[in-house]
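One protein chain omitted, others in place.
Going in written order, the chains are labelled A, B and C, and every chain counts its residues from 1.
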Amino acid sequence: MKKLINNPLNVVPESLEGMARAHPGLIKVHFDPNFVYRADAPREGKVAVISGGGSGHEPMHGGFVGYGMLDAACPGAVFTSPTPDQMYEAAKVVHGGAGILMIVKNYAGDVMNFDMAADLLRGEGFQVESVLIADDVAVESSLYSQGRRGTGTTVLAEKILGAAAEQGYDLQRLAELGRRVAENGRCMGMALTSCTVPHVGKPTFELGEEEMEIGIGIHGEPGRYREPLKPADEIVERLMEPILSDLPFRSGDRVICMVNSMGGTPLIELYIVYRKVAQICEERGIQIMRNLIGPYITSLEMAGTSITLLRTDDEMLTLWDHPVKTPALRWGM
Amino acid sequence: MKKLINNPLNVVPESLEGMARAHPGLIKVHFDPNFVYRADAPREGKVAVISGGGSGHEPMHGGFVGYGMLDAACPGAVFTSPTPDQMYEAAKVVHGGAGILMIVKNYAGDVMNFDMAADLLRGEGFQVESVLIADDVAVESSLYSQGRRGTGTTVLAEKILGAAAEQGYDLQRLAELGRRVAENGRCMGMALTSCTVPHVGKPTFELGEEEMEIGIGIHGEPGRYREPLKPADEIVERLMEPILSDLPFRSGDRVICMVNSMGGTPLIELYIVYRKVAQICEERGIQIMRNLIGPYITSLEMAGTSITLLRTDDEMLTLWDHPVKTPALRWGM
Amino acid sequence: MPLTQEAVRAWLQRCAAVLEENRDYLTQLDAAIGDADHGVNMDRGFKAAMARLTTLNAPDIGSIFKTVGMALVATVGGAGGPLYGTFFLQLGVKTAGKQELTPQDWAEALEAAVNGVIARGQARLGDKTMVDALLPALEAYKAALQDGASFVEALARSAAAAEEGMKATIPMVAKKGRASYLGERSAGHQDPGATSSYLILQAAAETWADVS
Partner (left out) sequence: MPLTQEAVRAWLQRCAAVLEENRDYLTQLDAAIGDADHGVNMDRGFKAAMARLTTLNAPDIGSIFKTVGMALVATVGGAGGPLYGTFFLQLGVKTAGKQELTPQDWAEALEAAVNGVIARGQARLGDKTMVDALLPALEAYKAALQDGASFVEALARSAAAAEEGMKATIPMVAKKGRASYLGERSAGHQDPGATSSYLILQAAAETWADVS
């Protein structure tokens, strides 16, 4: 295992300490329980938007805390959902009197831990709503299963809902918007290499020199199938087809597109991926209105990419363009 | 070789095409000769700031083209300096009547190719100045050698000089400021893994599972020495010592600090690195006024980091804070 | 002879030891169809629970279980945290105020605990989760008592049923939890949560083998 770390068991707290030192004007970090929160919290009269999940997906979620995005983020151990006390304490610190919106990725652990936190908070009289992101088309959706994983759409939802909260949306309207975002986002990812969880010390899965894994999640979970390495354009086709046919996206749709690095894939390759995504959208009459290209929701140092398309409307686009000032996403201010 | 590419020989043009499709409001891409330039070029009355170098260091330089930073960037083949015709044509397109400032990294190839372009341009009556970045303390400096490589300070110089040009600095003042930035920046890098040049298809160097390379450049060049892998905090000490003692940086100095990923090192690790950098600076009374943490000057997918410190003053800090709007760096607008 | 506070603590201690021993094993099982953290999470959680127990002056058995449940909720994370947290919190509810547990007390406590896990996670038998070990273990325990088996014998049958249930998860296609994202590819692997459940119930059978 080759990583720039000290003790594998201290990766999360030391990284959080680095974040706190790096962005004192934007965020603060609370330890034990761990959460990252806006330096200017609480914002009176604003719905507090909080999220969280296992660590190892940086910049998500802590890098998205700040004006126009999250009020707090709760990082669990690497690839492990956070515990209810984190969300409970974070919510109490950032709550501005207008309720709490939780953005939760659809993993059994995340759902249960956020549910327990919501129960605790509701028990103390807080208003809590949650938005569940389950956008990963690599997972067959079925009423009788866990449903889909939450992946790329989470980043877009955090931006859009954070902007809406900043603009004064009340909790109900925010939750409805959130569900609309969740319903209109689709994502699929692939890996060229596995990642290595620090305290495990060896790769989660083994891939041959000429193999790739299609349909992976963001936790080093094996994907849907494994096949011989292909040129980028064919890989993009393999990811785009299930995304496009699932919603389905149609000619005339206006989308926000994210081409995401799983952590180890550099920008020069992401642009090659984006080139093909844009060509496919163009051919189908789908308009990419905005894009994000870079490492936003990663799996440690895994090489690979995920593509997210979110079907938008004027409201979502306006919220997308709203200023944001966080460690990892910043524009308009 | 596991990369998201098509034909290894088309990596650069396809990636540029992706960039052009991704950021039509910010940049345009000219092919044959290849250069990226501001969508709103030429800016009348403004010194045109141009840079360039081999590809494989993305987002540098093309990702830094836009308001408040570069007017044009000339990407060569992967790790190969661009050719004079690229800088010559780019300069002619973005020239706004106030002269051309070239930001050149100190590699024999870059220097010669930029020199040839400058000669051509001067021959046609253009005013041309250049700023040479040679900040890599891993290289012993000597009058009888090539001197030091240009690395991390390049990013900081492009930001600061781009802002100064935007604020109306004339060519002479800009060149003087550029030299001041160059003199006050120091950088050192290390690798956990090699990178693989696409058309070569295998790693440039081999590193054992328990080895690291200290003092590498940004082209997969072997470093100054190889040694057993160490904890992050010790690695940071090994990089910081030569940086701090070289200028030297002293108590009371105010610096901009960049903790850079070589491409394959994720953010969670960079914050662990930054944590130690900040601790060391604190101990020595050096104030980190601003920071950049992320992949800014990479070596393809290499895992590793480089640390850059730039000693600043009020003028540089004001210019640093000036709005910038490029694909890879954006704030204030 | 019913279970004392001491016997309960001995079981929990043994759970902690067994989960530490099997940390890498559980993590490897989780790597195959999940995210390679189940062993590390359970080990971290039980260590935290044991630390809290050391300083706990427990008025009753219920508060011991409640302390363990709270510790697991706050330190395990993932799916395992809320599920095992609920398991022990429910054991705590049913044993509140008690200084001793009879075989019947244990039947009721275990029933509440297993039902708590099912309520929290919504998994059914055959979904390839810890429920596939827990539910058969509960049924076997209850059936054994009904058959007139001794406490020790009932615990042993319960652990054996958990083991069988754990092994039965191997061919299953997961319907809940992280492994469900794999679809058909989840078949052929033993569920990590069912495995940790077996280890915990097996620890009970072993620790309490000399109770009766």
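As a convention for this text, contacts are C-beta pairs under 8 Å (C-beta built on N, C-alpha and C of every residue); 3 or more make two chains touch, one makes a residue touch a chain.
All values reported here derive from a predicted model rather than from experimental measurement.
**Q** The chain left out touches which of the shown chains?
**A** B
**Q** Tell me which of B:51, B:83 or B:308 is the one touching the absent chain.
**A** Of the listed residues, the one touching the omitted chain is B:83.
**Q** Among B:30, B:224, B:238 or B:325, single out the residue that touches the unshown chain.
**A** B:224
**Q** Please identify which residue in B:93, B:171 or B:200 touches the non-displayed chain.
**A** Candidates B:93, B:171 or B:200; residue touching the omitted chain: B:200.
**Q** Spell out, residue by residue, where the missing chain touches subunit B.
**A** Subunit B touches the missing chain through residues 33, 54, 76-85, 107-109, 112-113, 115-116, 136, 138-140, 144-146, 148-149, 197, 199-200, 204-205, 217, 219-222, 224.
FYI, only the chains that are shown with their structure count from here on.
**Q** Spelling it out: a chain qualifies if it touches subunit A and also touches subunit C; which chains qualify?
**A** none
**Q** When you average C-alpha coordinates per chain, which one falls nearest the overall C-alpha average? Tell me, please.
**A** Going by the distance between chain centres and the overall C-alpha centre, it is A.
**Q** Nearest whole angstrom, what separates the Cα centre of subunit A from the Cα centre of subunit B?
**A** Chain centres of subunit A and subunit B, defined by C-alpha means, are spaced 29 Å apart.
**Q** What whole-number Å value describes the gap between the mean CA coordinates of subunit B and subunit C?
**A** Taking the mean C-alpha position of each chain, the two centres sit 55 Å apart.
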